[in-house]
Structures are given as C-alpha cells and as structure tokens.
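Once you've had a glance at the structure underneath, I'll fire off some questions.
Yeah, one chain of the complex is gone here, protein chain that is, but the others are all in their spots.
Think of it as A and B in the order they're written, each chain with its own count starting at 1.
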Amino acid sequence: MYDLSAAFGAALRMVAGFDPALMGIVALSVKVSLAAVAIATVLGLPLGAAVALGRFPGRRGMIVVLNALMGLPPVVVGLLVYLLLSRSGPLGPLGLLFTPPAMIIAQAILITPIVAALARQVVEDAWTEYQEQLRSLGAPPRRAVWTLLWDTRFSLVTVVLAGFGRAAAEVGAVIMVGGNIDGVTRVMTTAIALETSKGDLPLALGLGLILITLVLAANAAAYTIKEVAQRRLG
Amino acid sequence: MKFTRRSLLVAASLAVTLALSPAQAQDKFIVVSSTTSTQDSGLFGHILPIFKAKTGIDVRVVAQGTGQALDTGRRGDADVVFVHDKVAEEKFVADGFSPERREVMYNDFVLIGPKSDPAKVAGSKDIAGSLKKIAEAKAPFASRGDKSGTHAAELRLWRVAAIDLEKDKGTWYRELGQGMGPTLNTAAGMNAYVLADRATWLSFKNRADLTIVVEGDQRLFNQYGIMLVNPAKHAHVKKDLGQTFIDWITSPEGQKAIADYKIGGESLFFPNFRKAGT
Partner (left out) sequence: MHAGATLLPLVLDGVGYAINGTPLVNELTVTLSAGSRTVILGPNGAGKSLTLRLCHGLLAPTSGTIRWAGAFAGDPMRRQAMVFQRPVMLRRSALANVAYGLKLAGMAKAERTERARAMLDRVGLLALADRPARSMSGGEQQRVALARAWALQPEVLFLDEPTASLDPAAARAVEAIIRAIHEAGTKIVMTTHNLAQARRLADEILFLDRGRLVEGSPADLFFRAPATPEAAAFLREESL
C-alpha cells in the first residue's frame, strides 16, 4: 500500500513539475512508437488487405503465420535486430545500433504483424459485404484493396492503436537495441526497467502510471473519433 | 472527416522523419559500454556533464554486465569499454580487442544479508569464512549468475572459501541471471545473502530487511579498468574521441571528479590510476 501511494505521489510530482528529463523520455517514447506505427501501418495494412482478398497458394499458411507473429517474443526480435545492426552484423556499417532508428526498426518488426493480422480480419469481413458490388463496378484488385481500407478506416484506427499500445509498452526489444542510453535512447519502458533495477520502485511505478495514462489517452481519443465519425458516416 | 489518403501518407512520413531527426543532431559522441554498477550508482550522471562541458563530447553509456559489455566492445558496438573484471579485461587486451587497459578506480564488494543473519556472519571481516558458514547453514544466497564482474568476483571468492559450488550448491544457492539491481530486489524479497558492489548498494533504495553483513576484507577489492576498442579491429571506432575520454578520466581532473561523487557523505569510488600502468 505504501509503495502504491508513493508511486502516485511520484507520478503526480513528475508530471506537475514538467521535469525536463521526464518530458524528453516521454517525447522520445511517443516519437519512436509513432514512427514504428507509421511504418507498420504503411506495410501492415496493405499486407493484411492483400491476404484478405488474395487467392494465392499458401494463403492459409500465411494467415496462420501472421496470427502467430502477433505474439512474436520481443527479446527474440531485439536479439535479431541487434545481430543485424551490430557492427559485426550485416547492417553494421549503417551504425544504427544504440540509436532511436534501431528501436523504431525493432518495434516496427514487432507490430507490423499485429497490424497486418488485425487488418486482415477487418478487411476480410468488409470484403464479404463489398465483393460483388466492387467486382460489378469493375474495380481491379488493387483498387478494391484501397477502397476496403478506406471504408474500414474507423475500425483500422483501432487496429493501428493496438499496434501503438504494444510498441509503447514494449521493453525487451528496445532495451537491447537501444541500450537505454540516457537522453538518447531512454524511453518510458526502459526508464522503468532502470528505476526498478535501482530499487526505486515508487519512481518506476510512477513512470508506469504515466505510460498507462498515455496509452489510455490515445485509445480514448481514437475511440471518440471512431464513434463520432461512425455516427456521421454510418 | 476530410482527411484523405494522401494526408495520411504525409503524416506517416512526417512521423518517421521527426523521430529520426534528433538522433543525428549531435554527431560528436562516443558509445561507452559499461556496467550497471557505474550507471546505477549515479557516477556517470555526476562525471559525464563535467567531461561534456570541457570537451563537448557526448558520452552515451550502454550499461550491461561486464561480460556483455566486453562482448559489445568485441563486436565493435562501443568505442570504449569501462568494466570491472581484471582477468577478463586482460584477456580482452591479449586477444587484441584493445591496445591498452588502464586502471581507473576501485571500490569494494560487500556481503549483504538479512538482519536476522541465519548464518551468523554479521560483523566478520573474513569473507571466505563467512561464505563457508553460509554454505554450511544452507542459508539462501542470491547469485547474479550473469557473467558480470560481480559474478566473476563472487565465483572467485567461493573458490577462496574452498567451496565447490558444483558439488555443494543446493536450493539455497540461487542463480538469477540478472543485473545487480534486480538481484538485490530479489534478495530483498527472499531474505537471501548476496554479494554486491558498494556503489550500487549505497544507491539502492528497496533494501527491505537487508543490510551489510561483511565488509573490509582485502579480497573484496573491486578494480575498474577502461579500454579503447581497437581501431585496428573495428575501423569505425572513434579513436580520438574515445582516447580523449580515457585520457580525461585518468587525468587528475577526471580522478578528482570520481572522488568527489558521494552519497550521504560517503565516497562510492576511489580513483587509483597510476601512470606506470597496472
């Protein structure tokens, strides 16, 4: 009980004080996760839609793989990206290890399957409804994909947010490829891990509360947008 | 809802650019792979701003266990390695991964244990005898188990105490495979004995019932060394910037900065660079 109330106190003090170090950490968290989500969206939505509409050999297998990849263990992704980006690895010359781009890459790999798998479900349901009409209007497959993505955009916002939530809450991969460098690659989750290892549990929990609030706020905003838009556009 | 597909794409690319831009802002930096003890104790937070003010060089610290930190250097992912396991460090130099090792500072390990002290070792200055008692009492002992400098020191001390862990370890000996902080957290949770470096212990907050039970033994000495990753092995290593850091931390000014770092009036690290080398 004592720890919990201390945590709330720590969280409030940090937020109220606009602690610049904290603000930097929050800003980096948001930036890295947004960038990862942007990449995952650009790759995952068309991929999900293509799998939803496509009739190609191995499609069922691909759906199973996509669904399975949703549960990709972050440490494994972290390790993989680490080995790729390490100076001794194939992409070493880029010098990306222990930088925010490395974290973005790791997160994008983690959440692209999530976005793709969820988008596939959404688009496939819409395709059942739209298929005959779109084919009747002479929509070529590529155009049909875009139309379906556009028409399910409010559901897809939720899909993308699921990706954002996972990215923002992830620690195993980003700590490995980012290195948790103060002021450079320290994000909310790695800061929480650090404070925990220093035994400063109230501070860690306080950071955790801020993170939860952030993810909550993003979801609430998206939910509201979805509700309002859906009421207007049906 | 007048947003179009194009505006979505624009927003997406904007987000990516925005996220990538600040990383490139300062290019005068080095990556130092170091140990959790130097970072968690707050030492870097104290000395790096001084170094930066003087040279303009940003030091990016990746805190890992000593074994992992050395490996990071070996892979060429750091410019400088700053750790505490003399044997492993000398091997690092011998293997050609660094041209030179310099001793920077030391502190000491302390044996932490529950106030109830089930093995009756509190107040002793004999670490070997104390470990023997713990083994005999089968009192819970939390080991880092992560090939870190502290882990290496702990294993060495068991050998000094003539305890054959392979033979004698039972459920009382718990290998966690964790950093110093998490290991202390776990030890606090199960009232176990644990070997820790003094700096991390002093800055550690979640002590619960733990306290120092054994300290002051010569054999608890903990030496830190610093090494430039060999540019001959990894051409991209920032040799000049890295050397500047090494030269500074072993200079009178850097050594003083280390000595000045205190928690509750107590020094955490004691500078001991000697020009003659080891």
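List of remarks:
Quick note on the criterion: contacts are C-beta pairs under 8 Å (C-beta built on N, C-alpha and C of every residue); 3 or more make two chains touch, one makes a residue touch a chain.
From a predicted model like this one, the values you see are computed outputs, not experimental measurements.
Across the entire complex, contacts from the unshown chain go to A. Within subunit A, the residues in touch with the undisplayed chain are 129-130, 132-133, 135-139, 143, 147, 150-154, 232-234.
We take it that only the chains that are shown with their structure count from here on.
Interface residues of subunit B facing subunit A in the complex, by the touch rule stated above, are 1, 5, 9, 11-13, 15-16, 18-20, 22-23, 31, 36, 40, 44-45, 60-63, 75-77, 179-182, 184-185, 188, 203-207, 234, 236.
Those residues of subunit A lying in contact with subunit B across their complex are 31-32, 34-35, 37-39, 41-42, 86-89, 92-93, 95, 97-101, 104, 146, 150, 179-182, 184, 194, 196-201, 229, 232-233.
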